[in-house]
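Have a look at the structure below before the remarks.
Every protein chain but one is kept in place in this view of the complex.
Take a look at chain A:
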């Protein structure tokens, strides 16, 4: 992988904006054997503990996008939300099976 994606950055590769990146060194992702208290609390189902942060959207801002209707050739205005506000390293969305 390219190493210039370190950190959590805002990308403007589309009109919506995307928070993208991997973690900075201080917020890396790791997994290791769970503590005894975790084992007991999970009835020995969670033998592994994962500690991590993910790149998340911290604020949204509005952008105006001009659209032309097909029938009458008039220009209309559509309001969209975008992630252009800011990004931050935060809580990962979990997978529940």
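The definition used in the following text is that a residue touches a chain if its C-beta (ideal position, glycine included) is under 8 Å from a C-beta of that chain, and two chains touch if they have at least 3 such contacts; residues count from 1.
Here is the rule we go by: contacts and distances are computed from a predicted model.
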item: Hidden subunit of the complex - UniProt protein name among "Cytosolic Fe-S cluster assembly factor NUBP2 homolog", "Glycoprotein hormone beta-5", "Sorting nexin-30" or "Methyltransferase small domain-containing protein"; value: "Glycoprotein hormone beta-5"
item: Where the unshown chain meets chain A, residue by residue; value: 1-3, 5-6, 8, 11, 14, 16-23, 25, 27-36, 38, 42, 45-57, 60, 80-83, 87, 90-97
